[in-house]
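Just one protein chain is left out here, and the rest sit where they should.
Let's turn to chain A:
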């Protein structure tokens, strides 16, 4: 099977517009999460990582969601040297709710229905950049971003495409915020993954892009070594009680990557900071015999960016591999899960070669992907 390299990337978040900016500020402990009072989004104040109000153009054919994707993809492909209009290049978009915010402001009509549809956005973006293939859109709850990387990996491994650009984005809207509030899933403080005092998520918005290719480009390119998806078959909004299904996805990923649990240098967990998610993840990590492996959650910096989360957190992780540095779990102070895991509390340095990125989402879905640093 063809090797799959990540030859370029971008994180476009309230913290920074390039991956480099994001990394610098993450290392400095800067978070995008702030307290907001915004009547358009919520009657009550809330913590979230949001772009400043005037960051996006209003009188354009592209919505905020699409502008985010365009900005992120533009920056990622800048120095990737791949031919966007080649028939061997394809775009994958991941998002949970895309342009759903339009429902809040526009009168419903069949035109609006079409405008909201994710494939309308993907088509506009494909036309903007000149992609010749119809983009693939994934909307698989909070694992969408990782699912995008796994799908892209398979398209290259199976020889269907040479280059796959995977981009994901989500925007915080009243729709999304009110929904998580109705679930009482929003924390009363900036989120505290795996912490004993955690009480819910902080939402975030952002976009991220990875450029996957069958050919390596840089001296060190991180490879996508494997990935797998599973379903809890237990509950549509609550995670598995045992973590066995996420653990199974991790084990399939390791098998595909030809790695043992001891080869994993760190895990970038989903770590949303809800009681149940973090508990389930800790169980899964234990089941996979990874309880001593350093684990972080980046939700304390970005909040939960939904369809972008898997991509943003994967990109930070692959740069951690490149720089031999693990980003700590902002907001974490004291372990608060019943089966202990080794949560990363401070910036550490080491010699790192392989990492895992995991995510779980509504609908009972779980995903894991393994990245590896291989000298080319």
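Definition applied: a residue touches a chain if its C-beta (ideal position, glycine included) is under 8 Å from a C-beta of that chain, and two chains touch if they have at least 3 such contacts; residues count from 1.
Assume contacts and distances are computed from a predicted model.
A.B. asks: Among "Polar amino acid transport system ATP-binding protein", "Protocatechuate 3,4-dioxygenase subunit alpha", "3-oxoacyl-(Acyl-carrier-protein) synthase" or "Dihydroorotase", find the name that the UniProt record gives to the complex chain excluded from display.
C.D. replies: UniProt lists the chain that is not shown as "3-oxoacyl-(Acyl-carrier-protein) synthase".
A.B. asks: Quick one: which of A:87, A:235 or A:292 touches the chain that's been left out?
C.D. replies: Answering carefully, the residue with contact to the hidden chain is A:235.
A.B. asks: Among the options A:48, A:69 or A:100, which residue touches the chain absent from this view?
C.D. replies: Checking each option in A:48, A:69 or A:100, the one touching the absent chain turns out to be A:100.
A.B. asks: Of A:118, A:149 or A:273, which residue touches the hidden chain?
C.D. replies: Within the whole complex, the residue contacting the unshown chain is A:118.
A.B. asks: Considering the entire assembly, which residues of chain A contact the chain that has been omitted?
C.D. replies: Interface residues of chain A facing the absent chain: 96-98, 100, 103-104, 108, 113, 116-119, 122-123, 134, 136-141, 147, 151, 154, 158-160, 174-175, 178-183, 228-237, 245, 248, 252, 361-365.
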